[in-house]
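Right, I'll just put the structure down here and ask away after.
Excerpt of the complex: some chains, original placement.
A, B and C label the chains in the order they appear, each numbered from 1.
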Amino acid sequence: SSEDDAQAIEEQQETLQSISFRLAWVPDMAEAGVFVARKFGYFQSNGLEVKIEPGGFGLDPIRLVAAGSNDFGIAGAGNLLIARSQGVPVVAIAAEFQNTPVGFVTRADSGITQFEDFRGKRVGVQTGADTDVLFRALLAKHDMTSSDVREVPIQFDMGPFVNNLIDVLPAYVTNQPITLKNRGFDINVLTAKELGLQYYGNVFFTTEEMVRTNPELVTSFVRAIDQGWRRAIDDREAAIEAVAAFTDDFERSELEEIYEAVIPFILPDEEDVQVLGMTRTRWVDTAQVLIDAGLIRDIGDIDRAFTNQFISQ
Amino acid sequence: MPLLARELLNVGMSPDALPSAALVALTGVHLSFGGGGNGELKVLDGIDLVIPRGEFLAVLGPSGCGKSTLLRLVAGLLSPTAGSISWSEGLIERRPSRMAMNFQKPVLLPWLSLEQNALLPFNLAKSEFDKGMAEAKERLERLLQLTGLEPFRHYLPHELSGGMQMRAALVRTLIVQPDLVLMDEPFAAIDELTREGLGRDFRSIVARSDAGTIFVTHSIHEAAFLADRVVILSPRPSRILADLAVPLPGGERDISQRRNDVYLDFCDSLREIIANG
Amino acid sequence: MADSRQDLLKGFSLGLRTGAATVTNIALAVAFIVALWWSIVAIFSLPTFLLPSPAEVALAFFHRPAFFLQHAQVTAYHAALGFIIGNSLGVALAIVLYRFTRIRTLTMPVLISFQAIPIVALAPILIVWFGTGMASKVVMASILCFFPIVINTLQAFSSIDRDYAELFDFYRANYAQKLKLLLFPASFTSIVAAMQISAGLAVVGTIVAELTGSDRGLGHVLLNTSFRFEIPSMFVAMVLSALLGIVFFNMPRVLRYVIPRSWKLGLV
């Protein structure tokens, strides 16, 4: 009976381990796997009771996890490397986005279809953000300097682009191009990958100490999100249902569109890599982008920045 | 209707037709304060009064009967509930050059020195004054001497005693040379000797000009000694109990007249009217 | 003249007198804003993404009113708590600082320097200390409320006529009595005005806190909708926060009807 079920769950919960998990931003389809794990009980079945906390403006998951406020978090791979270069002992335990969903949007009639075309154009710059990092790396890669373009400082909204204050909009291509197209804009989308950069997007991470002292917990966590993501990839309805259960910010039709845009970035594009898996090559490429952008000096102890030990083989 | 008023006013005259000799005429003025949780309070209950040019009128009446209210009406700071007031031309509009008022409280601006307070009327209505600031400053010196405030000219109000504050307000009032002077118990906080001296000086100042004066006081002797005419108000709601000419000569007066029998009898009769009012 | 005097003496009410008049005035004001807004949109023929028309915003609201109202309620609740805490602490501190000049001398620069740190930059520390939940929002709202109250209350206390101070000294009033019978009644309108300022700041503080990590509240809606370029929905959140501000602004005025009466009752 349902009463028995409730009691069973209660008993089970007593043995569950409570942990907290900090998102990089507001809840979104980008974390579909996490929400599926929550909605369909994969956390519980792995013995976890997970409190999912949203990120926001000015909030840095790396500082919160490193300070012990949260046990796990999601952050950009680039941010993780920068933090490590400052001595912050955090380590990636699973990739979420195999490629960064960051890119650039231009008007279709502007004729800007490759990075060389940025010369002399008004480029939006989100100081310090991933888009900024990639932009600096691309400048270096093309032997250009910031004086070759006209930089305009902006933030994460599209107002300046829509109002024609800029020609190039740094954007999350899983998200903003959809909005623009739905609003009737004719646009080009240039992804980082298309521009020739190999760069991880968001990764799951925790502290070195956690990995060292409580590997079972990390294993359980990674297994749960792994199960969640596999189901999310296979089962669009489940993914949408799980996200909608956590937040009422989206309408269903939007969720479908975003789902279609997100999945390609989750799916591995390298040989012998499975969902959530990582490779040294791409971590080195990621570090190289940061070096080109002048944010870190060298790749450092890149091998300790990530670990595949928790990914089920 | 009191005698003098009847002489000056033709019955049924419109409020604007003011006899040329008159500065202000009040016709059947009623005033009530109202509402505010305490019910209506009738203060003035039909006042007819004319103040001719050059006359010194003293007003006597019990505390709270409406003397200050009457002055506020004449000053145009309040409007009557019923009845009407008419002023000779420009009197209201050209305050303070043509009408001066000494309030019952000193009302000195706390952030200005005595001297600056005294010069306030000039600064507020520069264009009204034919004679400029230079003359005002000369006058200021004389008034400071007269009131004994000269050494305190740079003091702030809170550094002055109660009587000194009243005297400072007096300087501010007299620094202009108006046609009508309204005085609300100007000497109340001042000792008897100073008071006598100031009263005498004040009378000689206004007597030398052609100014009319309404002088509210609590002292029967002061009223009789300074004024040409005394009006006595009844307790609230106030009517005019008596309107009497003072049996002393016009112009300046000296202290010897205070021992004068006519004067003392007049005081006694005033006293009697008040006591029976 | 009588009129101009009336005018000059008119009690302070910021134009919001009685309950009914207040509602009428607010309604008129809202109508005015909407008219102005609409004509700006029409005259400059602005696109939705720059400035949506009132109709579009209303549409966005009525598309899912429960959604917006739930988030607004969360914000209102946190802001109200922050307002109460911030103002209580602010008045309490002003009471202490006014009493002890030496402490005031040393404390003010500290307080001021905290006020000038942008709260957004403080957010991570506050989140670490107070968590992502309600507490961090309430704390931020309180912090924003706090300073205007401290400064204005101190100022009001200090500008009381010295004659009254002498009277109370003669009667050997202790500090509590001075506060209850002199300082507070005399500063009442000043403190209410300061609370009106901080009421607006309480709403702003809460929303800023919600921008830095929250899954509920108008700040969350703002962040989300602005990121997804749902401009009409974003304006719904802004309009709701503005309305919250009006409501909050009028809250301290309730004190006018409550406190003076009790003071008087306490006295006789």
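As a working rule, a residue touches a chain if its C-beta (ideal position, glycine included) is under 8 Å from a C-beta of that chain, and two chains touch if they have at least 3 such contacts.
Values in this document were obtained by computation on a predicted structure and should not be read as measured data.
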Can you write the complex as a formula in the shown labels? A x1, B x2, C x2
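One rule holds in what follows: only the chains that are shown with their structure count from here on.
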In terms of mean CA position, the chain most removed from subunit B is A
Out of every possible chain pairing, which has the most C-beta contacts? A-C
Per the C-alpha means, the centres of subunit A and subunit C lie apart by a whole-Å value of 38
The distance between the C-alpha centres of subunit B and subunit C, rounded to whole Å, is 50
Mind checking the centre-to-centre distance between subunit A and subunit B? Centres are C-alpha means, answer in whole Å. 86
For subunit C, which residues are shared contacts with two or more other chains? none
Residues of subunit B engaged with two or more neighbouring chains: none
Subunit A to subunit C touching residues, read off their complex: 25-27, 53-60, 63-64, 67, 69, 156-159, 162-163, 175-176, 179-180, 183, 247-249, 254
For subunit C, which residues count as touching subunit A in their complex? 47, 49-50, 67, 120-121, 123-124, 127-128, 131-132, 210-215, 220-221, 223-224, 226-230
